[in-house]
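All remarks here apply to the structure that follows.
Every protein chain except one is present and positioned as in the full complex.
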Amino acid sequence: MWTWFFRLASPPHLYALAGKLSLWFLIPAFGLLAVGTWGGLVLAPPDYQQGDAFRIIYVHVPSAYLSMMIYVTMAVAGAIGLIWRMKLAHAVAASCAPIGASFTFATLVTGAVWGKPMWGTYWDWDPRLTSELILLFLYFGYMGLRSAYEDINQADRASAILALAGVANVPIIHFSVIWWASLHQGPTLSKLEAPSISWDMLWPLLAMILAFTLYFFGVLALRVRGEVLAREFQSRWAQDVLRGTSTAGGK
Amino acid sequence: MLAGAGLTLWRGTTCLFEDLSFRLPVASALLIEGPNGAGKTTLLRVIAGLTQPESGHVTWQGSGFRQQVQSGRLRLAFSGHSPGLKPELSTRENLRFFAQLAGLPARVSDILEATGLDSCADLDVRLLSAGQKRRAALARVLLSAADLWLLDEPQTNLDTAGRRFLEQALGTHLANGGTAVVAAHQSLDFGAAPVTRLALGS
Partner (left out) sequence: MAVNVDTGARTRDAATEPALGLLALFWVILARDLRVGLRRWTDASNSALFFILVVTLFPLALSPKAEQLRMIAPGVLWIAALLATLLSLQLLFRSDLEDGTLEQLLTLPYPLGWMLLAKTLAHWMITGIPVVLMAPVLAITYHLPATALAVLTLSLLLGTPTLSLLGSIGAALTAGLRGAGVLLVFIVAPLMLPVLILGARATDLALAGEDPTGPLYLLGALLVLAVSLAPIVAAGAIRVSAD
């Protein structure tokens, strides 16, 4: 029953599969993006408190959700690599990191942009944004550790351990930052709360979250292809692919 | 019986060894030979469990090597490139630490005398010459009362007397039923014990 799982450990098989999957993810992703953007920017009514400024949640919230989801994915992939010694699981983890960091950065930027009309300033040490900033540091630490190791196996194992240590700490860090903020900002925990949300405003948000998630998996599939090729470039199947003589699936 | 099966290891884009297997009965020696950079040290470290191979495993008496060491059934003495001694402590203090870890009464003075280190026993290790440090590392191996010796270029920096001492120690160890794996680019005299030779980098 688990053969499909362990067949993923074969590089050429994963390469071909990822190629097919990327299209299956990206096409619906762009479709949903279009739908969600239309719904959020045009169809949804302006919020009575924030006016049109709230519309940034259609980028901000999906980015935030993905920044955290990708970190967990990275840690799980690393754990699979450590426990079952699957090197390709490490390749997946390595591919996740820059995507996750980008989404984290996007969350911070959109949060700052949202902050200007809300608080009058770009940065107000809001607890959620501060946690996101720490998450960005965690991503940088992960990528920095990876690149500091010359041997790829050591890099894989060390960064997997770091990701697991990070994942265990993220809840603790998050709660301590929220607690810290509550001491200084009074009862309203985050001024970036989404406005009281009606269905007109909600469905585009859900569409965008789904769109971003599919986009992530599509881009991840593409990155994993590149990562696998780079790691295995000396093998026969990889040489075939690079020379264009491959009969395997995918582009 | 020390056995390795299907050991493969790559360093970057170079394959050091692929699908390498060996069997070494107890009370015999394995000599890993080869030019510099052939992977002798790496293979030794793979056997010791310090370096993870791509594939393959090492067993002692049929069971996994790492488990045998962790459970205390296999006592190991590893001597790598570095002497494995704290430079800030004296030779005596270093050896006493290892004697304590081995749970043995302090045979430290005997060992110091036997290896010719009693004159510098209370000097900090950082003040010793390269040859003296190598002898101190050998003293550490002798202290551990180990079943299996894993030695990486043990004759480096040793003078003729030191080399003879090393060969005698190896011979006695093997004669007493111990096993040894030695990585060296020069040959050693193991006495009467059977020697298996493994050449890398050919």
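When the chains are written out, they are named A and B in that same order, and each has its own residue count from 1.
Keep this in mind: a contact is a pair of C-beta atoms (placed from the backbone, for glycine too) under 8 Å apart; a residue touches a chain by one contact, two chains touch by 3 or more.
Note that the structure is predicted; figures quoted are calculated from it, not measured.
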{"item": "Touch criterion as defined above, residue of B:21, B:55, B:100 or B:119 at the omitted chain", "value": "B:100"}
{"item": "Which of B:21, B:55 or B:70 contacts the chain that the document leaves out", "value": "B:70"}
{"item": "Chain not shown: contacting residue from B:111, B:128, B:158 or B:183", "value": "B:111"}
{"item": "For chain B, the residues touching the chain missing from this view", "value": "26, 48-52, 61, 69-73, 75-78, 80-89, 93, 97-98, 100-104, 107, 110-111, 114-116, 142, 144-147, 161, 165, 168-169, 172-173, 176-178"}
{"item": "Chain A residues touching the omitted chain (full complex)", "value": "134, 137-138, 140-141, 144-145, 148-149, 151, 153-154, 157-158, 161-162, 164-166, 168-169, 172-173, 176-177, 179-180, 183"}
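Criterion: only the chains that are shown with their structure count from here on.
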{"item": "Whole-Å gap separating chain A and chain B, where each centre is the average of the chain's CA atoms", "value": "48"}
{"item": "Chain A-touching residues of chain B, taken from the complex the two chains share", "value": "11-13, 52, 54"}
{"item": "Residues on chain A engaged by chain B in the complex (per definition of touch)", "value": "150-151, 153, 234"}
